[in-house]
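All protein chains of the complex are present and in place, except for one that has been dropped.
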Amino acid sequence: MLGYVVRRIFIFLASVVAASLLVFFVMSVLPGDPAVVMLGTQATPESVEALRQELGLNRPFLVRYFDWAGSAIRGDLGVSFFSGIAIGGQITERLKVTLPLAFMAMTMTILVAFPAGVFAAARHRKPADTFVSVSSQIGLAIPAFWAGLILVTVFAVNLSWFPAGGFPGWDEGFWQAIQALLLPAISLALVQSAILTRYVRSAVLETLKLDFIRTARAKGLSRSAALWRHGLRNASIPVLTVLGLQFAALLAGTVVIESVFVLPGLGSMLLQAITRRDLFLVQGGTIVIVTFILLISLVVDIVYHLVDPRLRAQ
Amino acid sequence: MTDTVLQVRDLVVRSAAGTTLVDGISFDLDRRTRTGLIGESGSGKSLTALSIMGLLPEGLTAEGSVILNGRDMLTSPEKQLCAIRGNDVSMVFQEPMTALNPVMRIGQQIAEALRFHQAMSRQDAAERVVDLLTAVRIEEPELRARAFPHQLSGGMRQRAMIAMALACGPDLVIADEPTTALDVTIQAQVLDVLDEQVENFHTALLLITHDLPVVARTTSRVMVMNAGRIVEEGETRAVFSNPTDVDTQALVGSVPPLSRSATVEIEPRQDRDSTEPVISVRNVSRVFPLPRSGFLDERRTVTAVDEITLVVEKGETFGIVGESGSGKSTLARMMIALDIPTEGEIVVNGIDIAETSKHQPLRRQVQMIFQDPMGSLDPRFKVGRIIAEPLRSLRIVGDHRARVTELIDAVELPADSVGRYPHEFSGGQRQRIAIARALAPSPDILIADEPVSALDMSIQTITLDLLAHLKDEYGLTMVFISHDLSVVHEICDRVAVMQRGRLVEEGSVDEVFLNPRTDYTEQLIAAIPRLDGT
Partner (left out) sequence: MTAPDAPIPVDLDRKRRRFRRANFIIGSVIVATVILTAILSAFWTPHDPAAISPSEVFLPAGSPGHLLGTDQFGRDVFSQIMVGSQNALFVGVLAVMIAIVIGIPLGGLAAARGGWIEDLLMRISDVIYAFPAVLTAILFVAAFQPGRTPAMVAIGIAYIPIVARVTRGAALSVFQLDFVTAARSYGRSQNFVFWRHVVPNILSVLIVQATVLFALAILAEAALSFLGLGTQPPTPSWGRSLRDAQTLISKAPWLAIWPGLAIAFTVMGFNLLGDGLRDALDPRLEVRNS
């Protein structure tokens, strides 16, 4: 088990390095000349050259990369070209909005999807199952940002139950902050819970087809007892891996939702950075998100190995 | 308490589409008796068992009456059925690996039955579990009770299932193909345990299987099912020595000589003359690296084939016999040059298979027939194309169409088969198609890897006859691999016995089977269940 954990952590680190190389490559090599991108096409050749010198862009690729990566490990992701503020600090501030939002959405998703999926599987081929299937098909198809738009219009603008946007910050009051995140979280959770419900339902249905369920019934367990005591235990294992993927999707989703609700999170930072052509900011923000996603994947893999006794014995 | 545990009257089971799967059967089971229910697949025997448990799969309907200890299992409310299942009647299933919950400990699964039916405390149940595991001869029962299914061997898992079935002292235990998935030596162990404990717990036993000798060994009465009906029943010995029904006769007739009796002498065969070797295996080993578990661990390996030396002579049928994990399939893959030995040398028809660049001729000269008739034909290709594939691939000149027609004829399939798809054919027919394909490039050597193991008994005989006939007609050399000793004895000239990658014994079929020299071979032969119960 320990051997596996060590190996997996090594893979995580290698993946982060590979991802950072990719990000750096896209930002520094693909656009041709980052200085031109940052200054705009109207810039004079002299100012471009000056910027190149200043940023050390004339050095070879790998040198630049190691410079950036080396500082990044120590928490220094460079300085925003536009504002001059340290990127690391900016990102940390923004994370205080994005991460709680993602967690809230994840919690809501799980709270809805697990019961709904199990319920639907238990009442397979009955009207209740059809209802859940149809609802989840609809939920899947709705763009999260559209749901957000509609929710904002109905609940915030018209009914004024919630703020229409913006984030008061955690210092102003815990509940105020949560309130500001509620509608955005619901918008995200709407879609994700539809996806997860379908997944849970199918995982449970697949498990119910397996032989040991029949053995449980042969021992005298009723259908529901067999489902609860044997089925769920097994079905939850593959569902675990999906949870990890869902969290990654949620993080990506926050980027869009923050735009609808004007939340000062990581996503809106990235969007602003694009408009301002602040390549370093985009670089830093992206790699942080990717690292988070890889981290979640690492945690899920290890938990999966812990939970499934067939894998634990290694 | 009457003597009758189970009374089945006019049981009919139909599928959702209306097909009749069980066609009106009736029988009684008395207390403490052992009855066998024999039939090939599709005969309806498993459905009968599930009807007795009240566990028919959704979509199937049942009529008639199935009365267990006074209760009708077909009409009683579910709640009552739950109280009966596991308590008055229980079942042992075929595949212990899938029949047990892989993420729950064995002890817990056995205790579940106890705590549910007898309201035992956790403590008492745990003690009882240890008693049960001891009764089924599982060593270190306290330790094993905390194990997960994948940590036990196949035989142990099945014995644990038996323990679970007997836990609440039921009046009837139904065992559905309980040993079919096990090696023959393990099978003997498990049957012994089943025997013992059924006696111990005073239960009645209904043993369902397609394997006649297994029934002969364990039961006193037998019923034979075919196409949903009971076609014959009576005392086991009597039915097997003098079957009256045509289908039963076919079944009994398909049992190979070695499986008929342990005491009656088998005629020794005439030794064939020695001929030159076509396959020469010298000190061959094949070692596989295992995926690394830890990061810094050394690479672990498994030795599938361990220094084997043997020779296959031209024109003979050479058998390779072994239980699972013996390495016989790995050896077969090397003989057909799809894999290279880690050590040693294999020369086939004069070509050293290690020289991959010189392989090409072997692709025509050596052909293989596989075990699974479902998986050995590409479901997307028509039969004619499947058979012609080797001809196309090897760029063999000549009229392919004519050759395919010739082959279809040789394997005794109708001529219009060439335009149809594999799924339109039965298992036995698909094996014939596979044989036709193998014969297409006119090979010299045929390697048959468990070619009949997945087929029904009566079809096995027909297919083996066909193989033997074709081998003679085309003058082939055949390597026949199987775990089934009696089949190997029936059709091979010489045989090699493998265990865990090593060659244990080798010689003519008479030498090895009738006068085994090693303990392992003796064990193997002794473990074979016999039709006369010896």
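So that you can tell them apart, the chains are marked A and B in the order they are listed, and the count of residues begins at 1 in each.
Definition applied: contacts are C-beta pairs under 8 Å (C-beta built on N, C-alpha and C of every residue); 3 or more make two chains touch, one makes a residue touch a chain.
Quick caveat: nothing in here was measured; it's all calculated off a predicted structure.
**Student:** Touch as defined at the start, partner being the missing chain; which of B:F201, B:F240, B:F425 or B:F480 qualifies?
**Tutor:** In the complete complex, the chain left out is touched by residue B:F425.
**Student:** From the listed residues B:G42, B:G64, B:G234 or B:P257, report the one that touches the chain absent from this view.
**Tutor:** Selected residue, touching the omitted chain: B:G42.
**Student:** If the hidden chain were put back, which of B:R221, B:R437, B:K471 or B:H489 would touch it?
**Tutor:** Within the whole complex, the residue contacting the unshown chain is B:R437.
**Student:** Of the residues B:V281, B:I459 or B:I528, I need the one that contacts the missing chain.
**Tutor:** Once the missing chain is taken into account, the touching residue is B:I459.
**Student:** Touching the left-out chain: which of B:R85, B:H210 or B:R286?
**Tutor:** With B:R85, B:H210 or B:R286 as choices, the missing chain is touched by B:H210.
**Student:** In terms of residues, what is the contact footprint of the unshown chain on subunit B?
**Tutor:** Here the touching residues of subunit B are 15-17, 19, 21, 40-47, 57-59, 94, 180-181, 210, 333, 336, 338, 360, 363-364, 366-368, 370-380, 389-390, 393-394, 423-428, 434, 437, 441, 454-457, 459.
**Student:** Contacts of subunit A with the missing chain: which residues?
**Tutor:** 11, 14-15, 18-19, 22-23, 26-27, 30-31, 37, 125, 130, 137-138, 140-146, 149-150, 152-153, 157, 248-249, 251-253, 255-256, 259-260, 270-271, 273-274, 277, 279, 282, 286, 289-290, 293-294, 297
Throughout what follows, only the chains that are shown with their structure count from here on.
**Student:** Per the centroid of Cα atoms for each chain, what is the distance between subunit A and subunit B, given in Å?
**Tutor:** 49
**Student:** Considering the complex alone, what residue numbers of subunit A touch subunit B?
**Tutor:** Residues 2-4, 6-7, 10, 210-212, 214-223, 229-230, 233-234, 237, 308-310, 313-314 of subunit A touch subunit B in their complex.
**Student:** Applying the document's contact rule, which stretches of subunit B touch subunit A when the two form their complex?
**Tutor:** Against subunit A, the touching part of subunit B is residues 53, 55, 78-79, 82-87, 90-91, 93, 95, 98-104, 112-113, 116-117, 148, 150-151, 161, 164, 292-297.
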